[in-house]
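Every protein chain but one is kept in place in this view of the complex.
Naming follows writing order (A and B), and every chain is counted from residue 1.
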Amino acid sequence: MAAYGLGAEAKCVAVRCGEFRNVDPGSLQFAFDSLRKDDISTQHCLLELEIVPTVATCKAGHEYNPEALKYYACTTCGAGIQRLLQGEELDVVQVVIEIDD
Amino acid sequence: MPASLIEHMLGNIIAENADLALHNHQHFNESGCFAVNLMSAPGAGKTSLLEKTLSILSKESSCAVIEGDMIGEHDAERLRKHGVEVFQINIGTTCHLDAQMVASLLHKKNMSNIDFLFIENVGNLVYPARFPLGEHKRVVLLSVSDGDDKPVKYPDIFKNADVVLLTKCDLLPYVDFDLSLAIDRVHKLNAGATCIAVSAKNGRGIEDWLQWLREEEIKVLASIHKEFY
Partner (left out) sequence: MHEHADEHIIERLLTDNEQLASHNREHFDALGCFVINLMSAPGAGKTSLIAQTAPALKETLDLTVIEGDMVGDLDVQRLKEAQIKAFQISTGRSCHLDAAMVARLLHSKEMPTSDLVFIENVGNLVCPAEFPLGEHRRVVLLSVTEGDDKPLKYPVIFRNCDVVILTKCDLMPYVEFDKERLKRAIRGLNPEAKLFEISAKTGFGMDEWLDWIRTQCSVFQADRKKHRSEAFMNL
């Protein structure tokens, strides 16, 4: 924020958070809300959280949403996860800053 | 990011959590609900102990559970069959409950008809110590199969415990666990902590644990009564 000069304000941070990460969206929101109060340039900043559901493929190439209650097995053939196509993200995808003209 | 900045940021988050925990605590006081936070490493036996506790306590008093360490309904059903309400508030993979999660639940659920509220925290010996939830009492479980060195390695959680339950005592003949050494180690950190050896399997120590709960509930309600009147 210092690079943008006095008066610059962070308005929004968009974060993409996969379900298959050890990150709880509620806790992330709570931590963000606590931290943004630390500085005048971030105190009104919003967090936009996009939760990405977990999608896996099995060895046979079936795509499915792995679930704990189904032992993460493929819903078509019962095989295990070969690869996670999505659900492991933890990315800042957009930052919006307002600069004093 | 420098470690000092991370510490500062964590300090802010912990302070916010502490404020919210106080709010939850007042909520529990106003409802006359005795709240207990159960913490331990994964697999120390919180759910089994809860089941054993509720099988007796639910016959005397109304009980409820806030569940932070369960997947699916199977374990929740084990508890519900004793006539208690089970609220599952964390179905993710985080490493501790926080006061915000409990606060959200309290805004939706009235606890005034609950005498004993058990909060089963996530299995973790580190962060639950830093994130109070508004509970009246903090209970730490240490399984005898996990080693008597845990109070030395994870002092914070034991320092803040009101009671330490040494669980799975039926395994004592088969493991290298020095019960008096473990208790000694707890008392070196926290002279006031009550230590009780228990086994949900054979019932050892369960009545002592229940008695502790009953006595603490009376004390807490008496002090709430004093405060208000």
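Going forward, a contact is a pair of C-beta atoms (placed from the backbone, for glycine too) under 8 Å apart; a residue touches a chain by one contact, two chains touch by 3 or more.
Since this is a predicted model, take the numbers as computed values, not measurements.
For the chain that is not shown, the touched chains among those present are A, B, taking the whole complex. Checked against the hidden chain, the listed residues B:12, B:55 or B:145 yield one contact partner: B:145.
Interface residues of subunit B with the unshown chain, by the touch rule above, are 1, 7, 10, 41-43, 69, 71, 93-95, 123-127, 143, 145-147, 149-150, 152-155, 168, 170-171, 174-175.
With the whole complex as reference, residues 4, 11, 15, 20-22, 59, 66, 68-73, 79-82, 84, 90-99, 101 of subunit A touch the missing chain.
Just so it is clear, only the chains that are shown with their structure count from here on.
Those residues of subunit B whose C-beta lies close enough to touch subunit A in the complex are 9, 12-13, 15-17, 71-72, 90, 92-95, 98, 100-101, 104. Listing the residues of subunit A that touch subunit B in their complex gives 19, 21-27, 30-31, 33-35, 37-38, 68-69.
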